[in-house]
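Left out: one protein chain. Kept in place: all the others.
Then we have chain A:
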Amino acid sequence: TGSFVLPGAHGVQSASSASSTKMASGQQWVLVEMVQAFYEAPAYHLILEGILILWIIRLLFSKTYKLQERSDLTEKEKEELIEEWQPEPLVPTVSKDHPSLNYDVVSGPPSHKIIVNGKECINFASFNFLGLLDNERVKQKALASLKKYGVGTCGPRGFYGTFDVHLELEERLAKFMRTEEAIIYSYGFATIASAIPAYSKRGDIIFVDEAACFSIQKGLQASRSLIKYFKHNDMEDLERLLKEQELEDQKNPRKARVTRKFIVVEGLYMNTSDLCPLPELVKLKYKYKVRIFMEESMSFGVLGEHGRGVTEHFGVSIDDIDLISANMENAVASIGGFCCGRSFVIDHQRLSGQGYCFSASLPPMLAAAAIEALNIMEEDPGIFTILRGRSIFTPSLKVVGEVFAPALHLQLEQSTGSRESDIRTLRGVIDYCLERQIALTQARYLDKEERFLPPPSIRVVVTVEQTEEDIEKASSCIREAAISVHQRSQDRSLVTDTASNRQPFS
């Protein structure tokens, strides 16, 4: 079957008008020549041409659109189809005892002392590393700001949603991090998730660590770039991928010239609590000419002598990292997030960062609180040393992460058989501790959405506010809980053979 494409009305018009001038001048001559050629042509030629013309006419008028004919449904059939169609329910039903349906209720501030489900506990769960959440100075600054500006900003940054406080905070963050420029977002999660797609587009390539947190994953997805995962903190694996790409680039240098390449890592990994090998990453960056984006939500205000994060920890120049993003919801204990780096990079987000352009800006009182938090961090860098000194020691559960990480993962030494039963076992530990006034929480994930699902764990957070006794108490409490749970699970394991659970990051 032949398909016939009609040129668009424009095409015909422009083509004919373009050639009309030429034709007018030579038209007569051409016509004469044509008639002459007709007389001179041999008979077989004319017959052949005649057949060709007939063939074309046949093609033009023959019915060739059988495909369309077949799919032509009558109105009645359509109505029937519409009548018959039954959609799936909007959402599947959630069982009443789903482990995360009933949230623990916190009354009052989730600071050092926290009231969980009516019981006062010591908080080992909130990311309030520096204890700034109910800091009196921070509160006073927030209140003063509230008195001046009210709560909301009633608009995005572009449309009268830029307050002098925002500009001050951006300047302070840039100064604190020793970078040229910083940009703030009104939501921590949206920060890196908006930043990545602002630069990396379809056709670009992102090399990313398997353990990358969920907000990075969403950013990758939004960018529609080609994503290449390397094994967690495995520089050889990354180099293998980079080499592969280099070979690929040599094959197609024209494409390579416009294909941007990025490495996206976390400073201190949220899901594994370990550090990225930044010095090696920087070496690879220059060797293979790939840019580095680093998410530092867990390390900003924690690592380094002045709390500047992983770059300071390793003594790597911050200019070697193209973009650093972090939220202001952990150490800074406010709301929102920021990106910092050179103006050449950061400024682009002011028009291209979706979460920046299209969202209401950060309430000024939260920005004011963040500024005061930065003041405190600058005045007393000693707190970072204190924080890094804190650690939980629990021999009966597997501790995952660096010793100086403020949030560690406690996993079961041995899986009890399935993810569900592991989660239940850990919940047992948490409940045991809650009884004894230690507030803990499990690290939660969306099992089906995570690219590489980390094994179930309890996330223990240490802060500067906890005393030695608090930590001692928590450690022993977790130990007791783990032993009793371990006992129970051993009893159970006689019945169900322990199938080893896949633990990608351990």
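By definition in this document, a residue touches a chain if its C-beta (ideal position, glycine included) is under 8 Å from a C-beta of that chain, and two chains touch if they have at least 3 such contacts; residues count from 1.
Note that contacts and distances are computed from a predicted model.
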item: Protein that the absent chain corresponds to, by UniProt name, given "Nicotinamide-nucleotide adenylyltransferase", "pantothenate kinase", "Dynein axonemal intermediate chain 4" or "serine C-palmitoyltransferase"; value: "serine C-palmitoyltransferase"
item: Selected from A:Glu266, A:Glu312 or A:Glu329 as touching the chain missing from the view; value: A:Glu329
item: Candidates A:Ile184, A:Leu238, A:Val345 or A:Ile423 - the one touching the absent chain; value: A:Val345
item: Options A:Leu73, A:Val403 or A:Ile483, residue touching the unrepresented chain; value: A:Leu73
item: Residue of A:Val35, A:Leu52 or A:Leu143 in touch with the missing chain, whole complex considered; value: A:Leu143
item: Residue, one of A:Phe38, A:Trp55 or A:Phe159, that touches the chain absent here; value: A:Phe159
item: Positions on chain A where the hidden chain makes contact; value: 73, 78, 81-82, 85-94, 98, 100-101, 103-111, 114, 116, 123, 125-128, 132-135, 138-139, 142-143, 146-155, 157-164, 166-167, 186-190, 199, 201, 203, 213-215, 218, 221-222, 256-261, 286, 289-291, 319, 322, 327, 329-330, 332-335, 342-345, 347-348, 350-351, 354-355, 357-360, 362-363, 365-366, 369, 439, 441-446, 449, 459
